[in-house]
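The complex appears here minus one protein chain, its other protein chains still in place.
Up next, chain A:
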Amino acid sequence: MKVSERIIEGLLWLSAVITILVTIGIIWVLLSQSIGFFQVVSLTEFLTEKEWTPLFADKKFGIMPLVAGTLLTTFIAIAVALPLGLTIAVYLNEYAPARMRQIVKPLLEILATIPTVVYGFFALTVVTPFLQQFIPGLAGFNALSAGMVMGIMIVPMISSLSEDAISAVPRSLREAAYGMGSTRLQTAFGVMVPAASSGIVVSVILAISRAVGETMIVAIAAGQQPRLTMNPLVPIETITTYIVQVSLGDVPHGSLEYKTIFAAGITLFVFTFALNNISFWIKKKYQEKYD
């Protein structure tokens, strides 16, 4: 083989290997910075303390309020996105005429292309005032409208991944169900959805991972008050919002306050890493084979 061919292959190899360096870089940065944090704050305090006040005079370092805020907004988002997304996927696959599918799908995809800072604006200035008409106790910043808007953002993710999964189920299964006298609804939820279940579960897990890591919507609309609560009507703070909040301030580099964002970051990373790997594992293990 010519030398130039080898050099080119080497360069291409290098570009691919950079992705591994990125992962190593992320883990190294998160670990090296949070080690300093965990030398001062014990892991037990981090996980069991019920308050998170690193920026106040009376410092408490319990991550749970931030985790609770993150899980609350994620839960609301999935509660909106899963029924909507799955229904849309089933409807477009089993009911809608082909022409309608061709028009609706790209329109829904637009929802996924809108920058998240724009969704945050929408949650704060439209959805919250709208909901306040029905829910008197709703604060100006709250988990409810941030979560709902995040759910709308995630709908196309669940609907298109689920639709892919459903349409990958062989026609013969659907025709067999029809042949037995099933209605479209019975075919959809008795045959198609169960057959596509692994793909649908993967889409939901990826959606959860996306919601957990979502930043701008919650930073704008959910508030900046770490609070160990499941009440969706009051201001809370998510892990991501906390990182933004500290980044916007003038916390000196190297201080304990500065290191808290890496401790928060590593918590976030553990969550999303676990979710992504579970989805990858399900995809590999349970992929239905009909050949």
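Note that in this section a residue touches a chain if its C-beta (ideal position, glycine included) is under 8 Å from a C-beta of that chain, and two chains touch if they have at least 3 such contacts; residues count from 1.
Keep this in mind: contacts and distances are computed from a predicted model.
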Just to verify: the chain that's not displayed, which of "Rhamnose ABC transporter ATP-binding protein", "ATP phosphoribosyltransferase", "Cytochrome bd-I ubiquinol oxidase subunit 2 apoprotein" or "Phosphate transport system permease protein PstA" does UniProt list as its protein name? "Phosphate transport system permease protein PstA"
Chain not shown: contacting residue from A:Leu55, A:Ala79 or A:Val126: A:Val126
For a quick check of understanding: of A:Ala79, A:Val118, A:Ala176 or A:Met230, which residue touches the chain that isn't displayed? A:Val118
At which residues does chain A meet the chain that is not included here? 1-2, 4-5, 8-9, 11-20, 22-23, 25-26, 29-30, 33, 83-84, 87-88, 90-92, 95-96, 104, 106-108, 110-111, 113-118, 120-122, 124-126, 152, 155-156, 183-186, 188, 206, 209-210, 212-216, 219-220, 240, 243-244, 247-248, 253, 261-262, 265, 268-269, 272-273, 275-277, 280
